[in-house]
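What you see is the complex with one protein chain gone and the rest in place.
Up next, chain A:
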Amino acid sequence: MKKKIGVYVCHCGGNISDYVDVEKVREEIEKDEGVFLAKTTMFACADSNQKDMVTDIAEKQLDGAVVASCSPKLHLLTFSAVAERAGLNKYNYIHANIREQASWAHSDDKVGATEKAIQIVKAAVAKVKRSNALEPIRVEATNAVAVVGAGVAGLRSAIELAESGSQVYLIEREFFVGGRVAQWDDLFVSNETGKELITRLYDKAMNHKNITLFTGAEIVENSGSVGNISLKVKVSPRHMKLNCDEGNLEKAIEVCPVEVPDKFNFNITTRKAIYHNFPGEYPQLPVIDMEHCTRCGECEKVCKNVDFSQQEEFLNIKVGSVLLATGYDPYEPKNDEFGYKTIDNVVTLPQFKRLVHYCDDKLVYKGKEVKNIAYIYCVGSRQVDGENKYCSRYCCTATIHAAITAKKKYKEIYNFHFNRGIRTYGKQEVLYDESSRMGDIYLQSFEDHPPVVSKVGDKTMVTIKDILTADKTLEVEADLVVLVTGMVPRQDNSIGSLLKVPKGRDNFFNEIHMKLRPVETVIDGVTIAGASQGPKNIMESMNSSLAAATKSFSLIAAGELALSPTIAKIDADNCEWCGKCDDACPFSALTKTDVNGKQVAVVNEAVCKGCGMCMPVCPSNAIELIGYTDDQIESMIDALVSTH
């Protein structure tokens, strides 16, 4: 038990001392056996006081320290660091909160607040007396990262990690890489196409010896913890032999009798059951979609590389960290939302972009040439009634860019933008300027009066009460209505549930702190990048993917991890393995082990998170949580009820 404890009672410049008699607290605590010195201070966190504490601890050889001040959320780390600077192990420092939980909570009762503050500090002293110096638990870390998703964000992260020296397993659920960006043509600002961008990244990734790409692959099991994560990956077969003849493959696609809606083109076209999304797509080998394949055998007749004998494979890989770059889905409008699926010339922005890709001289939709295009903004974003309250960020720019592209590509295109305020932030404003100069018409409404799409005879009309012309009701006859759909989380986000990554209110993966820890999640070792975290454009996805790669790398690069030592501890003498702790542990940190011929529970130090769920269920009270031992908690209870 400690005998030389230093206690510092903070005035907090009046925040505490206006309601709590800090001098009385000091006097009372000074009487406590084991308290070597007790001081009051105007601001405990001030540099001068921190220096005094360091001097006290070092010169007087204090063996424990307590600061009674604000919430530990504000300054626990500050004073732990002071202790360390003075050569005192940080676990021999205990924080007492006499501001949020005494002076402020009881500013109506100065006597009561002072009494409570005395008891709180006594309890802290009781705890520090029973604290021990602890060292972080060091575990070996595997210098490998699983990057989930091979879109722009995943590819970019993989390259960065590989170049830093990590082994990378790039796991893509689809059979082709590139994600959403592979679906886009020209991109603002460079005019480089999405495909070109993906090709560059793909080439770079595939030329790096540290990167292994799996397509048609999904993580199905996960165990272990940061530094040592074991993953089971299911790899679905392409049903194609490697290194086959390109010519025959094209013939195989030609003879396939099955036609299904082509998801790559957002269902505006069809594809065969044996397919690639576009010629030259990576990996260049086509794939057989077994969900729709009828096994008619036509393709096998013309192409010897088709191989129906290929089976699902399961791979076990070991990584130190997982980086999620699983992207987004475009919002799917509800039936009849602005005429979607009920009026025949209403499409979404992604469909429109694919349409512009496929139409060469004339823009034709369902056999009719398109001249007047009405774009309805914020569909599925900034919803008043729906769940998606957020702005999807990319759509204003993407729409204006698509409108300009269409106008340049085809003759006599008239663009009408039914918006709720244009958000072409930063450099993207140039596009808005260009579109305005090209004669695009902007009409605007508030969220409570959205435009109305209706069918009048064989015409499709879009009507708006335009606030830019003093609420005049304006009408446009549209050959095509484009719903500017925003970004939503992936429909199948099961990887998030598997890894227990929390979601935010918008249902995208959630970071620990939006500003201060933007790519880490509460699951140690799991980082997030790109649009899996929320709507982002390509530039923003690149920023976050580089940040996530760096964060994943920094966790594991040293080959060793320092983990918190405040975990469960088993008293092997008292433990008679019954398995109740194992059942209670959500992390499978306890295992039955033979110790000197006796079956007892053993804690996996790298897996235990220190929650203590195993403790109340133990019938022989053989488990304690370091930092919250029976001795510590019970002495605190005693101190809180003691009379002085």
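Simple rule for what comes next: contacts are C-beta pairs under 8 Å (C-beta built on N, C-alpha and C of every residue); 3 or more make two chains touch, one makes a residue touch a chain; residues count from 1.
We take it that contacts and distances are computed from a predicted model.
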| item | value |
| --- | --- |
| Options "Fe-S cluster assembly ATP-binding protein", "Hydrogenase iron-sulfur subunit", "Sn-glycerol 3-phosphate transport system permease protein" or "Phosphoribosylformylglycinamidine synthase subunit PurQ": UniProt name of the undisplayed chain | "Hydrogenase iron-sulfur subunit" |
| Option from A:120, A:147, A:233 or A:413 whose C-beta touches the chain left out | A:120 |
| Among A:3, A:73 or A:368, residue touching the chain not depicted | A:73 |
| Identified contact with the non-displayed chain, of A:295, A:389, A:500 or A:517 | A:500 |
| Sole contact to the chain not displayed, among A:336, A:447 or A:638 | A:638 |
| In chain A, positions touching the absent partner | 71-73, 97, 99-109, 112-113, 115-116, 119-120, 123, 500, 522, 566, 584, 586-587, 609-617, 621, 625, 628, 630, 633-634, 636-638, 640-641 |
